[in-house]
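Following this message is one structure expressed as structure tokens.
All protein chains but one are shown in place.
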Amino acid sequence: MYKITRSPWVMHYDGSSCNGCDIEVLACLTPVYDAERFGIINTGDPMQADILLITGSINTQNAPVVKQIYSQMSDPKVVVAVGVCACTGGVFKDCYNILGGADQVIPVDVYVPGCAARPQAIIDGIVKGIGVFQERLEKLENGTLKQEEKEDTEEKKEED
Amino acid sequence: MYLDYAVPFLICFPFLIAVLLLISGKSRIGNAFARIGAVVILITSAAFFVAKLMNGFSVSDRLFTHTEIADHVILGGEILLMAVVVYLCVKYKKYWISLLSIVPTAAIVYLEQTAAAEEIEHIFLDRLAMLMVLLVGIVGSLIIIYAVGYMEGYHNHHKEVQDRRNYFLALLFMFMGAMFGFVTCASLIWLVFFWECTSVCSFLLIGYTRSDEAVNNSFRALWMNLLGGAALVCGIIYFYHTVCPTLSFRTFINIIPQMTPSIGVLALIPVFLMAFAALTKSAQLPFSTWLIGAMVAPTPSSTLLHSATMVKAGIYILIRLAPLMNGNITGTVVGFVGGLTFLAASFMAVAQSDAKKVLAMSTISNLGLMVACAGIGTPETVWACVFLMLFHAVSKSLLFQLVGAVENSLHSRDVEDFHGLLYMLPKHAMFMFIGIAGMFLAPFGMLISKWSALKGMTDADNVLTVIFIVFGSAVTSFYWSKWMGKLIAHPHKTKQVKDVTEFGEMFSFWIHALIMLLLCVAFPFVSGSYVGPMIASDDLMRYVDPALTTGTMFVLVGLLLLVFLIPLILYLTEKNNASTKKPAYMGGINTGDDNGFVDSFGEEKILWVSNYYFEDKLSIEKLMKPCQALAFAALLIIGCIMGAIALSVIGGVM
Partner (left out) sequence: MDEMTIKMIIAICYVVFAPLIGGLLDGIGRQISARMQRRVGPPLLQPFYDLGKLLHKDPIHVSPSQNFLMLTYLFFVILTGGMIFLGMDLLLAMFLLSTAVMFLYFAAVVTGSHYSAIGAGRELLQMVAYEPCVLLTCVAFYVVSGSFETADIISGNISPIAYMPGVFVAFVFILTIKMRKSPFDISTSHHPNQEIVKGITSEIGAKNLAVYTLAEWYETVFLMGMVAMFVINKNPWSILAAVLTAFVVYFLEILIDNSSARVKSELMIKLSWTVTLVAAGGNLLVLMFMFG
């Protein structure tokens, strides 16, 4: 089995937030935290990303955007929700336009709490995500990943 | 030697068809005449070429030495041409232009009447002449076949233009006849006649629509070409009186190098005047504007003027003069003007979005390269020049016809409107793709020729031209590739396009594309067995020095196959490989077909990217004047130097 754990490329999406977590995400890449030690690269392009890093909550307007970005990423892919807003909606939860956390629209694998989340926690979250990433790759190569996705969407339809 | 009677046939037959076309009133009969005439010319010129190839080229033959009747006809023709020009100049109140016709015609008629009787050959069929015959014959007749179908669509689409298509086709035929005469004649008097004949035909073709713009442009073309004709006549008269009293073109070429040691630069003056004439005909700076103006005419005439004939007439003369220009001041200036034109015109092509204008500018620029090659005049550069001419004629003719056909279907010839042409008119787009690839991509013909030109210039130690070429060719790749990109770009219009291309047009595309690819593949063979001996002949460079070794040429042929095979193989293998389709990244929500996105107000926005044009910096309006001034200054300087020397010598004698 091929190990792909050394090269998680990150795409960062910012929903409704106070931008605190975004600053912290960028801080991860600075010399102080140096996320590139783990091969983490912030790509800014869903086609090239492995891990979708979501900060901020999901509102009615950005929900389809998040869904599309997620769909543009190549399998296997992992979603990390960074900060309390992305986890649950945070302080914005009761706003008229807020749907809630990232898991309202796409499957989230790792929740990184904090307001704002600290860089150490974010890097930790990504590294946790790498584990899921490796699992997914195994499933992709067995051919079970697509099957599961299909089942997931069917379940979702039934729920709706 | 009955074979050589094909030449008078090729010259006269088009004129005959032209007359038939003019007297046949209904367009249907005219179309039939035109089609049959074109096919006959196509077959005759090809068969003639093949027969000549089998019989060998015995250059010592002196053909058609007794031509009294023909001489009279040509004399009458010259006066007729002058009458036409004078009539039209008076009609449109451009009196001064008529002087450019009257004075040279009078001078040449006077020369002809006073010249001592001598027995000279009038037709000269060496390899270069035959190559030109083949080129004009094949490309020219294909253009006519295409034109018959095109004019149908043109007049349906442009109701405002009076339908005189028989007249138009007749002019095309006359043009071809004149071209055949021009490239084969060996008498300087005949040369002048055919020269003027092409000038007047092109003038009439440009003015076909009779709109104000067309009339103005046609007169601009007229005076520039007549100026060249006047220079030609001056050169001939000067040559006759100062250098050697003969009217044989062949003697002209051979005697000047012998005379140079004794009378020095004086012998070069006729060469300069003739080269000057060629510069006007090949639309070099400062005379490039007429060719740009010629774009108002219906596409077949632009095609005919730009690819195969008119402009190549100038190149033909320059190739003939190349041995006389090697290493002297005339050659240096011609080389400079050519190089400058190559660079300047390719810059101006960048700023054009009208496809025909891009083609026009690219033609001017490529002609500049050919002129520079001929001006430097080493066997290497002449070799490159011949190949540039061959490849350019075929590729450019194909491209012009395609643009015309696409315009008839799409009702636009803006390159921006060709966005996604592959999905609207797939066949046209494929042909266009091949045509453009032929213009600049390795390892197609034009690029190989450009490469050998670069090598030849380096060997001739001409730094300035080398720099012109390297910058010019970078810019050339730029404007061609951005056009290619448009063709295959993802379409943003869903409008269905009705393809109105006729069978004849399609046929012409196929033939052109096949000839182009064949030429590329047969390149080493053509060089070794035809172009090589041609350049090595006594009337040209006397020895040949191909810029590329035969080994390299075969490598090129191999590469050419790879350029087609590799994408094809990969396409076929990749087609079956599983790969997941993803919507393109748009910055907003992709609407699903990769054409646009949903903006923050929930509205769909169609979005596409237009090409770079740099109109603020590289437009014709901005660049043309300074470049013209530069080229004019160069020509003026050499003109003054030559004039001063001539005067001082004459003064010394007196």
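A few remarks follow.
Labels A and B are assigned to the chains in the order they are written; within every chain, residues are numbered from 1.
One rule holds in what follows: a contact is a pair of C-beta atoms (placed from the backbone, for glycine too) under 8 Å apart; a residue touches a chain by one contact, two chains touch by 3 or more.
Quick caveat: nothing in here was measured; it's all calculated off a predicted structure.
Checked against the full complex, the one of B:113, B:579 or B:600 touching the unshown chain is B:579. Residue-wise, the contact with the chain that is not shown comes from B:477, picked out of B:24, B:44 or B:477. Contact with the chain not shown here comes from a single listed residue; of A:61, A:74 or A:104, that residue is A:74.
Within the whole complex, the absent chain has one touching residue among B:96, B:503 or B:571, and that is B:571. Listed by residue number, the positions of subunit B touching the unshown chain are 441-443, 447, 451, 454-455, 458, 461, 463, 466-467, 469-471, 473-475, 477-478, 481-482, 484-486, 488-492, 552, 555-556, 559, 562-563, 566-567, 570-571, 573-575, 577-587, 594-595, 607-609, 611-612.
Of the residues in subunit A, those that touch the hidden partner chain are 2, 4, 6-7, 9, 12, 31, 34, 36-39, 41-48, 50, 74-76, 137, 140-141.
By our rule, only the chains that are shown with their structure count from here on.
For subunit A in complex with subunit B, the residues that touch the partner chain are 45-47, 61, 64-65, 68, 71-72, 74-75.
Of all residues in subunit B, those touching subunit A in their complex are 580, 582-583, 585, 588-590, 598, 600.
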